[in-house]
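This structure is in structure tokens; I'll ask about it shortly.
All protein chains but one are shown in place.
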Amino acid sequence: MDQEFMAQVETKVATPSETLERGAAAMQLKNVAVSFHGRTAVRDCTFDVTKNRVTSLIGPSGSGKTTLLRALNRLHDLTPGAKVSGQILLEGTDIYRGDITVTELRTRVGMVFQRPNPFPTMSIYENAVSGLRFNGVKKKSILDEAAETSLKSAALWDSVQGRLKVAASNLSGGEQQRLCIARALAMDPEVLLMDEPTSALDPIATLKIEDLMTELKKRVTVVIVTHNMQQAARISDDCAFLLMGEDRAGELIEFDTTEKIFNNPIDPRTLDYTLGRFG
Amino acid sequence: MSIVIPPPPDFSSHEEEVPEFNPGASSRTWYQYLLILAALVFAAVSVGFVGTIIWNSAPEWAHHTGTLLGGNGWQSPAGPFGGLAMIVGTLETSVIALVIAVVIGLGASISIVFLIPRRFRNIVATFVELLAAVPSVVYGLWGFLVLAPWMLKTVIPWLDSWPFAKELFGSVGQQDGQSLLLASVVLGVMILPTFVAISREVIAVVPNDLIEASLSLGATRWQVIREVVLPTAKIGLFGATFLALARATGETVAVALIAGGVANVQFHLLYPGTSIAAWIATEFGEAQGNEVAALMALGVLLMLVNFGLSLISRWLVSRQRKVLAVV
Partner (left out) sequence: MSDMIDLVESPEPDTNLRDEIRQISDRVRRRRQLRSKFMITLCALALSVTAVPLFLLLYQLFDRGLPVILHTGFFTQLPQTPNLITPNATGGVSNAIIGTLVLSLYASIMAIPIGVLVGVYLAESVSKLAASLRVISQTMAGAPSILMGLFAFSFVVRDLNIGFSALAGSFALAVLMLPVIVISTEIAVRGVPHTLREAGLALGAKPHKVSMKIVLPAALTGIVTGIILAISRAIGETAPVLLVIGGGYINSWKPLDPVSALPLSIYENAKSEWPSLRTEVWGIALVLVVFVFVLSLSARIWASRKQQAR
């Protein structure tokens, strides 16, 4: 029974190339599935998010990329009817275990959203340190230092240094998105989840954020959802390809290094997709 | 890297343009004239409404503005007619009522939006609507025949037993338990649904984006509400507050029945008092000549305050929409 099941999985999901030397896993997904009100949105996701690498999730619209990503910091907790099954390990610990504090988990696994969403009632500075404040840090010296560090990491410091007290809504879209990245970085997360972080931005702003990511992976593990094949190819090291099955539920088709996925994937559907033959 | 870079697939959808429908653009028919006629009638009624009351109060404004705004004591039938007691009473009752309504209403709105499962939300909304649908005279009746005797029998003796009760509240216990405080509490219950109706709407439209962003930074549920939702909804919540205040100032029969109907500037809240609207209701029946004009003048005052508050509220709520549109 178990073997039969494993055989099925084997044929369905192509396993990553054995030859590759992989570093330690920051997060491990084991048979992760998410359903809403009993309807499965995504399932059969088993792969490792390796430390200090950028992992991209690609796949057509509705294949469950966002849904999967949001399972990684338990954002589904407050969605009525949402259910996550399987195992998601952060540094070896199941993040859905009963004694895990969600608020702490979310400081370790940060998130950047599709649309830049700085808090409109806060200044640039307040946005940058909002995570620290939520977590009880009040000391000005710490806040100042963290604000500077995170804004520098997000390559925003030079342009906003003189106007930290200005409302965040005055920034351009690209700057706002970098502020959101800075905001997430201020807590020094181990993993940074990004859901199509550049889809609302113009090409130049997009390039800036892409460059930023290459820089960021030195200190944080990145998981990014993207619709843009060039982007996935340019910035990610590993790549997971999701596709809807017959019942419209997304499933993992293939996971491997980005190079393999784009150059010689095992599954023909992966090639079709990366070449833009369907979507 | 020797990666073949494919062109990005095109997922953008083509939004359809919806042309504006504008009947005024085509030639006018009898139907459009009918609509315009109705609009003019409505305009005339509104102007007549405001104009008639102002016109009828004119004699009093012309001669006794000072007494109306600053005089204490109402001498029927000849005057002078001092309006200070009613003005102060209106302020006291509506501000206390507002505090009650805002504190409870804010909590209730937050619960409705964030705590109640979606399928029960309708039921709760219906409850709040029923609360609003109860005629104010019934609230008045309840306050007058149930709460006031209860105050007299239970609450006031209990308050009297406190140390320093005399210094704090004065010697209490006249009338039938009617007081400004009791009127304010009942008024608070009455304007609660007004506040909740708007505030829950304003809270509900705070973008989910912001809520998720703050959750992702490790905020607790209360922090999300306190640091993100409420500040973002602030302007609209002020709008709701002003509208509730407008309602409170205009509430008539409940205050007439519960406040005690005494035209005397009163700062002891356990003493009877009155409000502008309540005073008009209780005195108008017996009023003659100048007193009618004086009551009309109070009506003008009430109208100004009410319209002012309504307009401010409207402006605030529309500004909130703009704020959210930027987000």
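Some points to look at:
When the chains are written out, they are named A and B in that same order, and each has its own residue count from 1.
As a working rule, contacts are C-beta pairs under 8 Å (C-beta built on N, C-alpha and C of every residue); 3 or more make two chains touch, one makes a residue touch a chain.
It should be emphasised that the depicted structure is a prediction, and the values quoted were computed from it without experimental measurement.
Residue B:V253 is the one among B:I156, B:L182, B:A197 or B:V253 that touches the chain not shown. Listed residues B:L68, B:A197 or B:M296: the one in touch with the omitted chain is B:M296. Residues of chain A in touch with the missing chain: 101, 103-104, 107, 132, 135-137, 139, 142, 145-146, 149, 152-153, 155, 157-159, 187-188, 204, 207-208, 211-212, 215-216, 218-219.
Where chain B meets the missing chain, the touching residues are 18-19, 21-24, 26, 29-32, 34-39, 41-43, 45-46, 48-49, 52-53, 55-56, 103-108, 110-112, 114-116, 122, 124, 126-131, 133-142, 144-146, 189, 192, 196, 218, 220-223, 225-226, 243, 246-247, 249-253, 256-257, 277, 280-281, 284-285, 295-296, 299, 302-303, 306-307, 310-311, 314.
Heads up, the rule we're going with is that only the chains that are shown with their structure count from here on.
For this pair, chain A with chain B, the centres built from the Cα atoms lie 46 Å apart.
By the touch criterion stated above, chain B contacts chain A in their complex at residues 1-9, 11, 117-118, 207, 209-210, 212-220, 223, 227-228, 231-232, 234, 323, 326-327.
Partner chain B is touched in their complex by these residues of chain A: 61, 73, 75, 78, 80, 103-104, 106-107, 110-111, 113, 115, 117, 119-122, 130-131, 133-135, 169, 180, 183-184, 187, 227-230, 233-234, 258-259, 262-263, 274-276, 279.
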